[in-house]
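Just below is one structure, and these are the notes that go with it.
Removed from the display is one protein chain of the complex; every other protein chain stays in position.
And then chain A:
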Amino acid sequence: MDSDLSSQDRKDLDKFIKFFALKTVQIIVQARLGEKISTCSSSSPTGSDWFNLAIKDIPEVTHESKKALAGQLPGIGRSMCVEISLKTSEGDSMELETWCLEMNEKCDKDIKVSYTVYNRLSLLLKSLLAITRVTPAYKLSRKQGHDYVILYRIYFGDVQLTGLGEGFQSVRVGVVGTPIGTITLSCAYRTNLALMSSRQFERTGPIMGIIIDHFVERPFTNMAHMHPCSYRTPGEDEGGTYAGIEDSQEVCTTSFSTSPPSQVMPSLSGEMHSDVLCMCGTQVTTTSLDLPFAAFTPRANDLEVNDPMVHPPPSPAPSSPLQGSLHSNSSSHSGGQPQDDFVMVDFKPAFSKDDLLPMDLGTFYREFQNPPQLASLSIDVSAQSMAEDLDSLPEKLAIYEKNIDEFDAFVDTLQ
């Protein structure tokens, strides 16, 4: 089959396919960051812009792509897929779409590799830029923040579409024939978003009042950006079909926030995957670090106890997890925080440290908050019953009669 292709052409073609795959992933992931993308045109070619398109390379994404490819190229029977999913603050997740870069056996022997194939691949990337803004996940990704984040996972091998729910739609981005097969790029996307009307995922105020009261336990202790993709253990209800790709399965799940990565790193345990980038532009990840009294929040060791990266939780709920979790407040990953309307808060005043002062400042404050009871209203007197009062009345009257002169003199002074 390849005998007609010169070795130089074959080398070129392999390089084109490799960089095409890398750029495809960059475009898809960048389109789900939640922000508008803008790159500049340049009339003078730098030689480093593949396919004559200005597509930035996010290093972590390139790293993950290369890891997924593991030195192989997408080919016949070896598809490269980028799965986009949504993870709510309660820990439920849902696959939204799967982008597939596949190759079939239909060859175009006559096509010029270095010219036609290259230009058509460039055209296909432009189409991908346009289509990524059109599928339903785009709008969801632009609104990600407090309630949910968007994650990606790259895998190589057989295409998995079972997680997209019933009635998923497919859109073909395009095809490019090559002498070794036809490259096709397509997207399968979930349509059953009925549980996720856009109202539910508009930006609302923080769920737990974390900005108002700094001493509420952080609600997103188990946030998705801390979880590697292998958290989704095989054998879960989505068909358990990971066997074919376990060996090359993407290990890192990242979500994206606008804060630079360095802000996110310090407070989390050392188990954090080095590739985690948080770029979903809200206070979810930054708030916890911007807390003025961050030192008084549960320490990192405590987090580790709850951190599923270190202690993986049991398999998550079956393929429609949102059905239960959106309407009930229970969560298998709750950090112990009751999710009622009213939040029970332990009053821990600022600057208080138990081990330094003999009396807790809080106790002091509570004790001396109100003025002391008047002696005349002391408990002894008030505890007397009505019957006892009546009994003692004649005695009291007798005393007052004896001192009647004193009382008269007092009244005279008043007049």
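Simple rule for what comes next: a contact is a pair of C-beta atoms (placed from the backbone, for glycine too) under 8 Å apart; a residue touches a chain by one contact, two chains touch by 3 or more; residues count from 1.
Here, contacts and distances are computed from a predicted model.
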item: Listed names "glutathione transferase", "ATP synthase epsilon chain, chloroplastic", "Autophagy-related protein 101" or "AP-1 complex subunit gamma", with the criterion being the UniProt name of the chain not displayed; value: "Autophagy-related protein 101"
item: From A:Lys11, A:Lys106 or A:Lys139, residue that would touch the chain that is not displayed; value: A:Lys139
item: Contact partner of the left-out chain, one of A:Cys40, A:Ala70 or A:Leu374; value: A:Cys40
item: Where the unshown chain meets chain A, residue by residue; value: 36-47, 49, 52-54, 115, 120, 123-124, 126-127, 129-131, 133-135, 138-139, 142, 171-176
